[in-house]
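Complex shown without one protein chain; remaining protein chains in place.
And now, chain A:
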Amino acid sequence: MSKLIFVFLALIPLLCTSFSPDRPSDRRVLVLVDDFAVKSSHSLFFNSLKSRGFDLHFHLADDPKIALQRYGQYLYDALILFSPTIERFGGSVDAAAILDFVDSGHDLIVAADSNASDLIREIATECGVDFDEDPAAMVVDHSGYAVSATEGDHTLIASDDFIKSDVILGSKKIEAPVLFHGIGHSLNPTNSLVLKALSASPSAFSANPKSKLTSPPSLTGSSISLVSVIQARNNARILISGSLSMFSNRFFRSGVQKAGSPTKHEKSGNEQFFTELSKWVFHERGHLKAVNVQHHKVGEANEPSIYRINDNLEYSVEVYEWSGTSWEPYVADDVQVQFYMMSPYVLKTLSTDGKGRYFTSFKVPDVYGVFQFKVEYEKLGYTSLSLSKQIPVRPFRHNEYERFIPAAYPYYGAAFSMMAGFFIFTVVHLYHKCVTFLNPAFGGFLWAMF
């Protein structure tokens, strides 16, 4: 008995810390910093994470003891890279290890800076974010800069061009502009996974503020992204910012006044912006799950292994959203189901009962084959739902066709009248006196004449 309890006790930490699909929020976060000063200079951001229940582990980025996984198990659920200048991580961590970490479904926050190292750039590039190749370049905006007493080169910019998504940035509108001081990056417009969370104003450009501009800057205008978020295909989320100081207590606390704007905000929007964004990145918001896919014929309860063409069926699925603490019903009017065989034969919007259940009913098309019930739900900010369930559709059985159809009665009549006629003819032919009719050839001829 005591042995059992011991085993159970030994299991408890394992049970608690292991990643479970039922609780998608991250728990254990590894923070890699250039030096431990960041821990105090950015304490507001870290404290907001801690207060939400995250378990932060701080390490120097070149600490030789750091490891992301042990015995094939990842030790952390998320990684924060606040080490823009690091050239080589310590321990077994390298760019490939970090990308593997992401590819196995974990989240990542990367903060670069004007002198970001090649390593950080490589990680960003692999995620679809291209930093300005000039290492000394910064984002300069001569009309959208933040009014400040000390800095006169307009590299501290105030931007309020947020991504329009309540899921990513929370439902509360961010009133104050966000302060930014760092390197800009561009995104490939064909890349469907990466989003500009904060973009620069049309008057911004990326150049070295200390040298004279000789050639036109490579990045200009609102194509410059200041902060980008990426949701990988496996729903791992990545935040890449061109500025580490954005997260700092100094920026969180300072007031902001955008050049040319009369209103002066007491507090910049940075804190709200990053708190909400980190909620999204760490899956406290916008994480959907679909469970309990059911389909059956109308009027039946059991799921059949095969449908027949023209069957009427009912399909239902339950979709929930993770609120950070519990699964709440997800309510939307745009969830669709496809009845798919190489192309969708039926495409229906599901109706919902507001408690997470989505349902519809439709008729199986008049085509047999191996179909799929497909729900492909990809909505901005939400994790993508991709359900497919294979179901064959068979043609009618031989005894499922209609037996007597009115259109065929003339043919039945023809067949039966011919039978009767043939019978009469046979009687006449066999028992008539006329000898010549006995010739079988003639009989066969008449037979064929019918």
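Operating definition for what follows: a residue touches a chain if its C-beta (ideal position, glycine included) is under 8 Å from a C-beta of that chain, and two chains touch if they have at least 3 such contacts; residues count from 1.
Just so it is clear, contacts and distances are computed from a predicted model.
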Protein that the absent chain corresponds to, by UniProt name, given "Centromere protein N", "dolichyl-diphosphooligosaccharide--protein glycotransferase", "Septin-type G domain-containing protein" or "Small ribosomal subunit protein mS29": "dolichyl-diphosphooligosaccharide--protein glycotransferase"
Among A:K50, A:K173 or A:R394, which one touches the chain that has been omitted from the display? A:R394
Touch as defined at the start, partner being the missing chain; which of A:A232, A:L277, A:V335 or A:L350 qualifies? A:A232
Of the residues listed, A:E133, A:E175, A:E303 or A:E328, which one is in contact with the missing chain? A:E133
Can you list, in ascending order, the chain A residues touching the missing chain? 88, 92, 94-96, 99, 102-103, 118-119, 121-122, 124-131, 133, 187-188, 191-194, 230, 232-234, 236, 306, 341-342, 368-372, 390, 392, 394-395, 397-398, 436, 439-442, 444-445, 447-449
